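One protein chain is absent from this view; the other protein chains keep their places.
Letters are used for the chains, namely A and B, taken in the order the chains are written, and counting of residues starts over at 1 for each.
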Amino acid sequence: MNELSFIQAALVVLFLPLLGFTVTILYGKRFKWLYLFEVAIITIALGISIYMLFIRLAYFADAPPFQKEFLWINLGIVPLLGKVTVELGIMIDNITVLMLFVVCLISALVHYFSIEYMKGDKRYSRYFAYLGIFTFSMLGIVFTHNLLMMYIFWELVGLSSYLLIGFWYEKKSASDASKKAFITNRIGDLGMLAGILLIFSTYHTFTFEAIFAQIKAGQMPLNSGFWLTATGILLFCGAIGKSAQFPLHVWLPDAMEGPTPVSALIHAATMVAAGVYLTVRIFPMLTGDALLFIAIIGALSAFIPATIALTQTDIKKILAYSTISQLGYMIMALGVGAYSFGFFHLITHAFFKAGLFLGSGSVIYAMHHEQDIRQMGGLRKKLPITYAAFVIYSLAISGIPLTSGFLSKDGILASAYAFGGLTGYKIFAITGFLVALLTAFYMFRLIFVTFHGEPRNQHKYDHAHESPALMTVPLIILAVLSIFAFYTANPLDAGKGWTLSSWIKTPPSVVPASLRYEFMNEKQPEVAEVSKSHNETEPVAENVEAKKNEQIIHSEEYTHALHSAHYPAMGLSLLVAILGIFTAYLFYIKKVVNLDAFVEKIKPLYNFSLNKWYFDEFYNSVFVGFVMLLSKILNWFDANIVDGIVNASASVTRTVSTFSNAIDKYIVDGLVNFLAILTGMFGIFLRKLQTGKVQTYLVMVIFSIIVLIFIFI
Amino acid sequence: MQEIGIAHFLIVSSLLFSFGLYGVVTRKNAIMVLMGLELILNAANINFITFAKFNGNVGFGQVAALFVIVLAAAESAIALAIVLNIYKNFNQVNVDEIDKLRD
Partner (left out) sequence: MTYYTVSFYLFAAIILLSAYFVVTTKNVIYAAFNLLLTFFGVAGFYALLGADFIAIVQLIVYVGGILILLLFGVMLTNKITDTEIKTGAFQVLPASIIVGMFSGVLIASMTNNRWIVSANTPVAADTLRTIGNILMNQYILIFEVLGVLLLIALIGAASIARK
């Protein structure tokens, strides 16, 4: 398989789901079995993606990205910009194939799961068509090699998530949720668009590689490092919206109104991962300040939803907040410079979170669409497979050794710890550990309440049953993928495993050394001096800059810090995870504490968490309230001032119109009547010609031809 | 009496064409209109053959005439189907009374 066949395979994988969508949406209503076509299509795509994954990682792991582009628009010479061309293209590197595999696998499993889960729905084939277009738009994001195509598919993902979340649009809450998701995403996308335009106006290209090369050459937006930071943050705004980061995270819990497999697809592997993927793609051009901003956003989004998840009672809401929290982790990891761990966590999280959502789907299916965990309990015996898989996922998300989650989470925590040691921002490490504790607690609260104890709703419990094989097999596959062995041979240290050491490599940063984090630069005394006197000694600085750019991103100091942080971080994270699980065990199995009394004691905090920190209320009162106030002011302005002016002008107009009326009546009307009579006479004449008979027209045509012949010859 | 040349044939074909045209524009019955159309096509065919003969390139003109005949066959089949349809809808085939185009 060479580069060209890779590109061709990528195109096939990209457009197969679109084909599935087109066929299924057009003919699905007439041919009920056509959803199988879509399922078959996604299976083929999965097969090709696995093949591409193996070939790329086995033979081309160290090769440069495969790229192919074509000229899409050539605007020629444009004033102020110069020569403008827009290229579209495909880029395939290790990140791409990993992400491709994740998307295809989860999408395929969701397809299989949905066959059973959605059975009997009246828009059955349309559902599969939507899954197809969603997969298509997500794959577009994965394959793109430029920002413009990324933006196009970004919006397509927004559209298809709108369709899927609002799939049961008869429910008001579902249609509201889809609108909320769409609009909230738009806010983030606005920032992203601004960033893209800023980049295009500076570099005249959308291609990642070209942008990075120009930044490396020292060209910056508006010639200042500040604007480079701003561009990075603006682009990241798109990720804030899509990945449901603070403060735009409010849409994701509401989006649980969609069918449960859709939640697994959108909120585990694809749509929310798109934000992280974007950040991964633009990582080399992010400056130190931008990364710090990203880390702060990540930490906030990791912490706030984790506290909210403690008190929720809807099984899907808990998972939703847990998703935001874990995405916050990834973003934070990228922010503290732990590129590889951030992306690694994206992959591991995709598997176990998709599993959790599908598992909750299995539970909901068994309980006949009951989502409140207070109505469940004791389901362990009724749903053994779901239970076992669920426990494995929960162990993974809590970060217990031997699971994939442990590897990635531990890596993130260690990096945050090392980052704290190097820069003094210890808050990220503290947040990380705290969130790990909370995560372990609420996940096992969920398990204990749902699967253990006595059934709380005897009637529903009696009717519960294990889901059919089409639903449990995906669960088993995802549970197997949550085991460490797929990523590294050493269950305690991912850094040495093949995933991180050879597959995911941190790309070298392209921003000038003075704008990076300190620890990303090699500590050399003369370099520090030169970069301080950057302006005076331009040639020398450039020389050193060039030398520095060749090195890998992390300095020895950082590697060392990371190494020494590894074991303390591992111990601590293990400790907090076990602590969290144990606390949940005490609370919900042993019942050492009277829960109601305890809740009563911390009532304000409990309510604060239960009401999701009042984000929705806050947004409602501030933004909606602001708009309402503004409209009230405008209303008053309209009623008093504008109306006054209008009234005044009205009385003037009346006076004038009295005069004009007189003129109108005698002079203008006479003229008009005359014209009308004239027109009427013409009409009578012309109506004769308009007989409606083709032959009459033909005679006229012949006559005209004769006239034309005489005119021209 | 002069020798029969190209002009003779062309004049006859022109007249035939004019008759056909006259039939198309004056007849009420749709089938009669079709007959006029056939006359026009025949006139065109005569021209083809005539030019072929007097230009020396015998084959090409005749092939063109052959194509016209084929097209005429297809055209009359379709046209008659349409006429039958009209008859079904309006219960008559007089084109002058079918003036829905005016509405």
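Keep this in mind: contacts are C-beta pairs under 8 Å (C-beta built on N, C-alpha and C of every residue); 3 or more make two chains touch, one makes a residue touch a chain.
Please read all numbers here as calculations on a predicted model, not as lab measurements.
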For this session: Could you list which residues of subunit A touch the chain missing from the display?
Result: 695-696, 699, 702-703, 705-706, 709
For this session: Since one chain isn't shown, list which residues of subunit B touch it in the complete complex.
Result: 1, 3-12, 14-23, 25-32, 34-36, 38-39, 42, 45-46, 49-56, 58-60, 62-63, 65-67, 69-78, 80-85, 87-88, 93-94, 96
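The rule is simple: only the chains that are shown with their structure count from here on.
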Problem set entry | subunit A contact footprint on subunit B (complex, rising order) | 21, 24-26, 33, 95-96, 99-103
For this session: Spell out the part of subunit A that touches subunit B in their complex, as residue ranges.
Result: 690-695, 698-699, 702
